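Excluded from the complex is one protein chain; the other protein chains are retained at their positions.
And then chain A:
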Amino acid sequence: MTQTILKTHDLSIRFGGVTAVDHVNIEASENELIGLIGPNGAGKTTLFNLLTGVYRPTEGDVALFDGQKLGIVNQQSPAKRARLGIARTFQNIRLFESRTVLENVMIAMNSHTRAHTWDAILRLPSFYKHEATLKNEARQLLSIFDMLGVQDTLATNLPYGQQRRLEIVRALATKPKILFLDEPAAGMNPQETADLTRLIKQVQQEFKMTIILIEHDMNLVMAVSERLYVLEYGKLLASGTPAEIQQNADVIRAYLGENDT
């Protein structure tokens, strides 16, 4: 039996006169890989921002499973939702650029380890021990994604593909239950996209988590998604398996039909 881990009910947000997300009902189960597609400006990233807490909904609810039941988290900040098990990457990469790759991952681990400020200031043995444990964990995670070789490189000096990869590793370091990927393949060449496709499948299988993915690269999204949601003008247009969506007349019209997008 699979457990529902995220659910929205008539989720809407209006910016002035524009309804960017309009009564959207979606749900995701444990260990499911969901694709979210739609033409530019359909409200995909806005929906992500509603789910991760960057925006508060004008109407409707976001509910997350906290281990026992689904609880409404409309008013909770992104930081609080992160602690409930939500992690994300960004459409325009947001790394801690002045820090090394290793430190970027260690910072993400902050959220689930207790800070011992006094131990750190007095440099007690427990501080070194704790730092060493943290570093080890971070290195293990980096090694899974073949990034151990660049652990001491400043994040800003990484090549583009690696920066995207680091963002995913950093998100995983918070040990999330749901991972939101916002256009992870944007700006990648075919080789990098192929690597990414493998990476996403690997994450889902090895870390046993729900992944929700916004992507314009149809090869990627059709290859990895188990289920798809299609948005258009803020409304949910269709949902189903990749095969169903490819046959769906509304979706074909939205993508290829009259408006030529």
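The working rule: contacts are C-beta pairs under 8 Å (C-beta built on N, C-alpha and C of every residue); 3 or more make two chains touch, one makes a residue touch a chain; residues count from 1.
Note that in this section contacts and distances are computed from a predicted model.
Asks: Given the options "Cytochrome P450", "NADH-quinone oxidoreductase subunit H", "Anti-sigma-W factor RsiW" or "Branched-chain amino acid ABC transporter permease", say which is the protein name UniProt records for the missing chain.
Replies: So, among "Cytochrome P450", "NADH-quinone oxidoreductase subunit H", "Anti-sigma-W factor RsiW" or "Branched-chain amino acid ABC transporter permease", the name matching the hidden chain's UniProt entry is "Branched-chain amino acid ABC transporter permease".
Asks: Any idea which of A:D10, A:D66 or A:E97 touches the chain not displayed?
Replies: Checking each option in A:D10, A:D66 or A:E97, the one touching the absent chain turns out to be A:E97.
Asks: Just to verify: which one of A:I5, A:V24, A:A63 or A:A82 makes contact with the chain not shown?
Replies: A:A82
Asks: With the missing chain put back, one of A:V54, A:L70, A:A194 or A:A223 would touch it. Which one?
Replies: A:V54
Asks: Considering the entire assembly, which residues of chain A contact the chain that has been omitted?
Replies: 52, 54, 77-80, 82-83, 87-88, 90, 94-99, 103, 106-108, 110-113, 115-117, 120-123, 125, 127-129, 134, 170-171, 173-174
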